[in-house]
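A single protein chain has been omitted from the complex, and every remaining protein chain is retained in its original position.
Moving on, here comes chain A:
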Amino acid sequence: MNSGLVDLLPPLLIVAPILAATLPIALGLRFDRTGWSVAAITTAGLFAAAGYLASAVHAGGRVTHTLGGYPRTYGIQLVADQFSILVVLLVTGVATGVLAYTRRGGPRGNTFYTAYLLLVGGLLGISLTGDVFNLFVFLEISSLATYALVSSGDGPESAVAALKYLILGTVAASMYLIGVAFVFMATGTLNMVELAEAIPNAERQTLIQTGFAFIVVGFATKVAQWPLHSWQPSAYEQAPDGATPLIAALVSTASAYAFGRLIVTVFEVDYLASMPRAASIVLTVGCVSVLAGTVLAVIQREVKRMLAYSSVSQFGLVITAYGVVIAGGSETAFTGAAIHLVGHGILKAGLFLSAAIVATSYGARTVDEYAGLAKRRPVVAGAMAVLLFALVGVPPAVGFVGKWYIALGAVEAELWPVAAVIFLSTMLTLAYAARLLEKMYFTPAAGAASARGHGPDTVATDGGDENGDKGREDLASDDGAVETPLAAGVSYDPTGGPGRDGSGRSPDPVSNGMVAVIVVAAIVAVALGFAGGTFADFLEPFLTEVFN
């Protein structure tokens, strides 16, 4: 239906990053630092291409590409429609933003950028594929890159976290593959559109129900739903600071997107609504994760761990929205899920980047160590506060819009317990967000010095006890714009775990560019909140097609 160049964009978006992933290593044989430039050119190009594709989809509807010209019954089709293009824009946008951060702050080395580009390629593949088996392959490609990124942290703990993630992630993807096998057995096709036609007419319905059950378990693990989330906090915590924002913002988001795609496009809402207990199972998994995730987040001391558990609950909201979609056939809840996926991706990227900046400059990793941050780094603290409020769901930020649509859908479908769960989770989210905000704005920095005073030996490595303390005083009076060399010295306070940011670099002050990235994230989070209605309008053609 579209002609010429636009038709080629979906395969190009997947192939370009995967091919470019070979360049940093190949060029690394001759030149030292090519990784970042290659990755920057590629991701910026991908973002531009995604924008162009989005405008084409907006103007002319879905763009499809049949790989190799094989018909979709046994070939692979790539599809960009309104739902997938949102995720493509998110993936490319966040990848570009995080990359800008890693120029100064992130892990260096060509292999890091190879894994980075592979991950982006895998995620774009998940978003664009129209074939359920191909989806499995891309899930595994992105997972493999994620394992590599997680294990690139400096400490040995990161290898343990990555192995745990690998075993659970592989079993989860295999569960999905079993589900695909069952569905394939009943219908004989793997293409999503063909499946949508074949599933309601299949003779052996039990096979399809079993298949859906396996798919739910697989994605519940991949999206980190309670109680299958156990890989996620340690993976997020142990990954290098520059890699966590990317992983946290995108990997589970892409899986959650894929699950939503399977629900609305492959199984279709009407069919799932008639499947016994499908809706209640998905709803229960989502609601329990929302509550368990927030409660676990509230009791965490480490900021990165807290944000990781918060992801469990935020994705719980998305899965809950899918449950509402199945139970009530609610378009509103689906719009909410799509907005929340995008919004949460941007929020988590921003929050983890802020945590990375704070860890880089002060070695602060626990909530207590964030005391007085507002004085020392007003811009970082301000951006973080905006992002935290957005996460809680304070209007007009994007976190509010997504939650609002989901809650509205739940009310429309008369699922009152779900509405109550969303309300309760907002309160609990406020509990952990407020704890961090209180530390940053209302606890004096002196409290921080005594809070992490349990390391005289560590201070000694910074050039003596007195100097170290003086450095902290300097820090406390510093308005955050200028870094003293001493302050840079304090940044290697090993109470936070030396070199866990995984770069092994020399002490680097935080550059203005790094701060600018999170400020942009905060602005985007608020701006997208105002654009909530635009989102709904953009999704409208997709929704009318799916929900008839």
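Throughout what follows, a contact is a pair of C-beta atoms (placed from the backbone, for glycine too) under 8 Å apart; a residue touches a chain by one contact, two chains touch by 3 or more; residues count from 1.
In the analysis below, contacts and distances are computed from a predicted model.
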{"item": "Among \"Cation:proton antiporter subunit C\", \"2-oxoglutarate synthase subunit KorA\", \"Acetyl-CoA acetyltransferase\" or \"Aspartate carbamoyltransferase regulatory chain\", the UniProt name of the subunit that does not appear here", "value": "\"Cation:proton antiporter subunit C\""}
{"item": "Residue touching the undisplayed chain, where the options are A:167, A:299, A:420 or A:527", "value": "A:167"}
{"item": "Per the touch definition above, residue among A:136, A:362 or A:405 touching the missing chain", "value": "A:136"}
{"item": "Residue ranges of chain A at the interface with the undisplayed chain", "value": "74, 133, 136-137, 140-141, 144, 147-148, 151, 156-157, 159-160, 162-163, 166-167, 170-171, 174, 177-178, 181, 184-185, 188, 190"}
